[in-house]
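Only a single protein chain was left out; the remaining protein chains are all shown in position.
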Amino acid sequence: MMTVLYFASVKEKVGLSEEQVDPPASVATVNDLIDWLAARSPRHAEAFASRGMIKSAVDQTHVPASASVADAREVAFFPPVTGG
Amino acid sequence: MMTVLYFASVKEKVGLSEEQVDPPASVATVNDLIDWLAARSPRHAEAFASRGMIKSAVDQTHVPASASVADAREVAFFPPVTGG
Amino acid sequence: MTTAPSNVRIQSTPFDPGAELNAFLKETPHAGGIAVFIGQMRDFKGPDRATGAPVSAMALEHYPGMAEKELGALIDEARGRWKLDNVRVIHRSGDLAPSDPIVFVAAASAHRVDALEACTFLIDWLKTKAPFWKKETTGTGAAWVDATGADDVRAARWDKA
Partner (left out) sequence: MTTAPSNVRIQSTPFDPGAELNAFLKETPHAGGIAVFIGQMRDFKGPDRATGAPVSAMALEHYPGMAEKELGALIDEARGRWKLDNVRVIHRSGDLAPSDPIVFVAAASAHRVDALEACTFLIDWLKTKAPFWKKETTGTGAAWVDATGADDVRAARWDKA
């Protein structure tokens, strides 16, 4: 089981801020997880359609889409940050 | 007639903060003025001994020692600034 | 060296930049130079007031937990690169009105160059790394602010070779 978090425009597109998921062992990387999540609903699919625009964090650390999710407890997806 | 001002360590060496002087017409530049002032007293001479260390301003504008003092009303001598 | 009681604060209520500055100075009486950056909510959209629609309100979303962690990591990085006596980052979340302070970044050092560079570094990296997102309300509704490539270029100046 892992917690997936969505923020800002990604959250609005998915329609959820958080969900508990249990992907199969074949989901090894962030990219794999995006593919797997995108198949969950049309809203997920649309949220991840421009995946190049989406940033990810594993256990609250920025990671590239090639990063492993093998031991992840919390994976987050969000647009580029705009604070400050 | 012109007003000559001294600040900080230069003032302490000369022993004056200000004096009115009337140099001859041959005193054309700041360098000439320094030579002329240095002859006024031993304290002046000592104050201007390391003239490379002394900065000058003509009518409240930084100038090099080669600058003219022909129309100067106020000439100031001081060490490098250390404010801020 | 003065260790600050709290170097990172994210708060949903307004803060007073002058009071924060004086508190920071009081913690750091022996620093010769203190550099501060304050970001305020702008009342127009995009890069230019002449062309940008008026903005009446802003909502600041953040990733609780990671935001504090990232700001702490930025401070650690700054402390590794410069000699700093004290550092502070305060960031708003929640609903803001025009002119409200959004962010307060302060760096104190014996010497001004360390303070000035660290302060600039902190705000540049914060802009591209700290998980905050702005949503602006204009006459046509509320919309997420787009990240700008210019911020990435600024932040990249601080990448190590």
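Order of writing sets the labels: A, B and C. Residues in every chain begin at 1.
One rule holds for everything that comes next: a residue touches a chain if its C-beta (ideal position, glycine included) is under 8 Å from a C-beta of that chain, and two chains touch if they have at least 3 such contacts.
Everything numeric here is computed off the predicted structure, so don't read it as measured data.
K.L.:
As a test of the contact rule: which chains in view would the missing one touch?
P.N.:
By the stated touch criterion, the chain not on view contacts B, C.
K.L.:
If I consider the whole complex, including the chain that's not displayed, which of C:Ile10, C:Ala115, C:Ala130 or C:Ala147 touches that chain?
P.N.:
C:Ala115
K.L.:
Kindly note down the residues of chain B that lie in touch with the hidden chain.
P.N.:
5, 7-9, 57, 60-62, 76, 78-84
K.L.:
Just checking the interface: what residues of chain C touch the absent partner chain?
P.N.:
Residues of chain C in touch with the missing chain: 16-22, 25, 29-43, 47-49, 98-99, 101, 110-113, 115-116, 119-120, 123, 154.
Just so it is clear, only the chains that are shown with their structure count from here on.
K.L.:
Which chain has its C-alpha centroid at the greatest distance from the C-alpha centroid of chain B?
P.N.:
A
K.L.:
Return the distance between the CA-based centres of chain B and chain C, expressed in whole Å.
P.N.:
Here the centre of chain C sits 48 Å away from the centre of chain B.
K.L.:
So how far apart, in whole Å, are chain A and chain B when each is placed at the average of its C-alpha atoms?
P.N.:
Chain centres of chain A and chain B, defined by C-alpha means, are spaced 72 Å apart.
K.L.:
Would you mind pulling out the distance in Å between where the CA atoms of chain A average out and where those of chain C do?
P.N.:
The separation of the two C-alpha centroids amounts to 26 Å.
K.L.:
For chain B, write out the residues touching at least two other chains, lowest number first.
P.N.:
Residues: none.
K.L.:
Mind pulling the residue numbers of chain C that touch at least two other chains?
P.N.:
In chain C, nothing touches at least two other chains.
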